[in-house]
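Okay, here's the structure, questions in a sec.
A single protein chain has been omitted; all remaining protein chains appear in their positions.
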Amino acid sequence: MPPDRTSVSVFGAAGFTGALAARLLYRHPYFELRALTARSDVGARLDDLYPFHRVPMVLDELDLDRHAEIDAAVVAYPHGAAAPLVAELRARGVRVVDLSADFRLRDPAVYEQWYRQHQAPELLSEAVYGLPELYRDRIRDAAIVANPGCYPTAAVLALAPLARAGLIEDLVIDAKSGVSGAGRAATAKTHFVTVDENLNAYGVPRHRHTPEIEQELAALGSDVQITFTPHLIPLDQGELVSCYATLSGSGSPEQARALYLEAYADEPFVELADQPPGVRDVRETNICRVSVHADQRTGRVIAFGAIDNLWKGAASQAIQNLNLMFGRPEAEGIE
Amino acid sequence: MPPDRTSVSVFGAAGFTGALAARLLYRHPYFELRALTARSDVGARLDDLYPFHRVPMVLDELDLDRHAEIDAAVVAYPHGAAAPLVAELRARGVRVVDLSADFRLRDPAVYEQWYRQHQAPELLSEAVYGLPELYRDRIRDAAIVANPGCYPTAAVLALAPLARAGLIEDLVIDAKSGVSGAGRAATAKTHFVTVDENLNAYGVPRHRHTPEIEQELAALGSDVQITFTPHLIPLDQGELVSCYATLSGSGSPEQARALYLEAYADEPFVELADQPPGVRDVRETNICRVSVHADQRTGRVIAFGAIDNLWKGAASQAIQNLNLMFGRPEAEGIE
Amino acid sequence: MPPDRTSVSVFGAAGFTGALAARLLYRHPYFELRALTARSDVGARLDDLYPFHRVPMVLDELDLDRHAEIDAAVVAYPHGAAAPLVAELRARGVRVVDLSADFRLRDPAVYEQWYRQHQAPELLSEAVYGLPELYRDRIRDAAIVANPGCYPTAAVLALAPLARAGLIEDLVIDAKSGVSGAGRAATAKTHFVTVDENLNAYGVPRHRHTPEIEQELAALGSDVQITFTPHLIPLDQGELVSCYATLSGSGSPEQARALYLEAYADEPFVELADQPPGVRDVRETNICRVSVHADQRTGRVIAFGAIDNLWKGAASQAIQNLNLMFGRPEAEGIE
Partner (left out) sequence: MPPDRTSVSVFGAAGFTGALAARLLYRHPYFELRALTARSDVGARLDDLYPFHRVPMVLDELDLDRHAEIDAAVVAYPHGAAAPLVAELRARGVRVVDLSADFRLRDPAVYEQWYRQHQAPELLSEAVYGLPELYRDRIRDAAIVANPGCYPTAAVLALAPLARAGLIEDLVIDAKSGVSGAGRAATAKTHFVTVDENLNAYGVPRHRHTPEIEQELAALGSDVQITFTPHLIPLDQGELVSCYATLSGSGSPEQARALYLEAYADEPFVELADQPPGVRDVRETNICRVSVHADQRTGRVIAFGAIDNLWKGAASQAIQNLNLMFGRPEAEGIE
């Protein structure tokens, strides 16, 4: 291997997001994809599980002595299982992008309220929330990047300009996601016949992405308790958040668009549209497409954010973060 | 024809809702389906246009002298075009269920603000809003029944118990509909490739069903300006409304479910569920499936209503209304 | 219970076809649905598993002493597991419609070649192949009716007029099915993300429905080895067979249509169409829609058959058979 390439492995590459991260890294001009590990399907080739990714590598059983000899790791483990592995990797000096929720919530008490007891709270202080549009500079130097949840990615980008201006007083977020958001596990809920010609809410009234969105809106300047309700939609990849914000006294809906134009003028992966975005507009891209509208009758602002949940909502955003962490052009390998 | 059967014709039977009304009436044990008229496809057989409806009747060009010799009419014309036809039919003594918006808004000024100048305002006083769960008794004697819009049907049924208790202070309705709601016209918006793997809001921020929902909530007891945003979903039939209600001071979210249990205990076509309803649960039925949930964190009530937009949202509700108007069992022909 | 109603139970009611049979029997005007048994989900209510069937009955664990006190049984067990249960039910005098393959193949050697060792070969002689259009009279008196496979139902009906005339010399059947044909088991193959925007053949080159189709074509008069290849299509219910028949010397493609018109003139559930049928035309019906076309260039006959795989391909055909077995109008409860 040429010494100037940065080595990276994907841990948990059998799932949808890990496999996509593997595909993007396998073709990345800078990173060298060293190994793939998995907790199921060990010994299988990734291009048998996912022919369309065309990654001719075998899934290994985790062996840290062998697999931790790398510069960087993408960890795509479930919540709770990720933290111990991240701790092991950190102990060996590996920089990590973690796709689980384990390092997203800065307050371990909040994590425990919505998930479970935290397995590595001592590492929270070195984790940066991996939304480049908010934390670009801190990500560059981070040891652990907590890759955001798919819903929070879309929601925070759809609302950041309002939140930063401190304008959000009350907020309802109605979210819609394709089925890949539910992961690769074959269950009654992901069976084609359950989903097809169907449409329903889930996680009512307390979905786990709620505190993550609240945390980031508060960090921006709008400390608000939100109602967040996701729905399952019969499509494979794609996610839309429809955000209904009641403004605080000082705000008028008409000023919203100017805030968005200013906030996103130079963002390479946020696209501001006049019309409500469709998820097809961003399919298989790292782009979040946003629109914002004033509802004059009620004084509300309606903002939409559309992403591909597997890309900007997970795997390609992980690559965007890796690019930042290793001084590469932010869009390298994910354009 | 036996003199004891009530004759009915469908005007505008080439579209999705008119054709389904024709199918239901063709097999109805009481009504005699006399004729079908259409503004397009005149001369075609309905079972060539819609093989699955299996109605072997020809679409006629409208000829009032010939077609108005009936007891009842189902009018499935576009907004604006319906009112003049309804006026003609009323002049000949025909009782009408009108599927357009023309007689839904009691105040012609509101109609003109959201639609256009009204073509028959003098008839508004004899029209009854055709939501049987609210106006059952008045429908029995009505000369004109204004069949509700699909979104208002689901939304008003999902919210009526709260509204009647005067509890709704603020309200966001995020609605999702399958493509048949957009009608039979082949356009870029209804092209399979546009809709498939896609998902987007439309009619932002002012969809025409807004005043209809506000009118009925106010009539029940909650006079509120709402934000109503519909979305287009890649499925054929089915509609879900997700309603986010902020309660007035006197209400607590926990009491909501009791109100719903009481309100819908005896309603043949409203089904109260513990879990958020899916549109598949009500496909090809006249049922509205409702669930209600307290969001303790924010104090909001979240209510869902799922219908088949072509059935309870249009054609089968029209038959339900006809049954009431002619003294038949309410569920006859639509069970 | 009134003594004049015939009691029936469904064994294996948790799966797609058993549950649909339960729904149809629950609303059947003549049969009394006595009990539902299941091998999974024991104790669950059927209307929790399948809200849209609206059958408020609990799934019992099988207890023959209790459950065999009936006149008739619908058995919806997997292949191999069905035969022992059918034998038990027969020993208690119950007449059975069996939805598995266990009694479809008259020659146990063929069964063993394509499936496994037969568990009740002694009963094969009292089984009748349950395709009413071919065996109506024998079904009336049958003790065991072997309900046909979904593909054979469509294929044999699409080809019977040609086969009966002895005209088929060579035959390719390319079949396409919605996902419900794969059953309720949640697997990688039935995961929404696998099926959606996908399309592929399976069971190549030896699908188990091959010998069943060959058996029935031979019984009709065309003894031919066929190539049969099914494909999985991204839709829930619906099945299409496209049949490409090379005719024997005496046949001309032009005469085919006359044979079909004659064969199906009086069949209540076979519909002869001019255009290739779509599966939407027969959704949620007991109808097989057929068309036949001459390919003048090659001398082939192309015949299509479309059914709903869960209805005419399984559950509603089972009711059609029950109606025949108990002297009821053939279409009762399945129109």
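To keep things simple, chains are lettered A, B and C as they appear, and every chain counts its residues starting from 1.
Criterion: a residue touches a chain if its C-beta (ideal position, glycine included) is under 8 Å from a C-beta of that chain, and two chains touch if they have at least 3 such contacts.
What you see is a predicted model; the values in this text were computed from it and never measured.
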Residue among B:V195, B:C243 or B:A318 touching the omitted chain: B:V195
Residue of B:R5, B:R45, B:R184 or B:R206 in touch with the missing chain, whole complex considered: B:R184
Hidden-chain contact residue, picked from the options B:P234, B:P253 or B:P276: B:P234
Touching residue (missing chain; options C:P121, C:G183 or C:G278): C:G278
Candidates A:D60, A:E133, A:D281 or A:E332 - the one touching the absent chain: A:D281
Sites on chain B contacted by the missing partner chain, in the whole complex: 16, 179-180, 184, 186-188, 190-197, 234-236
Chain C residues that touch the omitted chain in the full complex: 170, 172, 174, 176, 178, 194, 196-202, 204-206, 210, 225-227, 229, 231, 233-238, 240, 242, 244, 246, 276-280, 283, 293-298, 300, 302, 304, 306
Interface with the undisplayed chain - residues on chain A: 51-52, 196-197, 273, 277-278, 280-285, 289
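Everything that follows uses one rule, which is that only the chains that are shown with their structure count from here on.
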Innermost chain by mean C-alpha position: B
Centre-to-centre distance between chain C and chain B (centres being mean Cα positions), rounded to whole Å: 37
Averaged-CA centre spacing for the pair chain B and chain A, given as whole angstrom: 40
Chain A-chain C separation of Cα centroids, rounded to whole Å: 46
Per-residue multi-chain contacts in chain C, two or more chains: 196-197
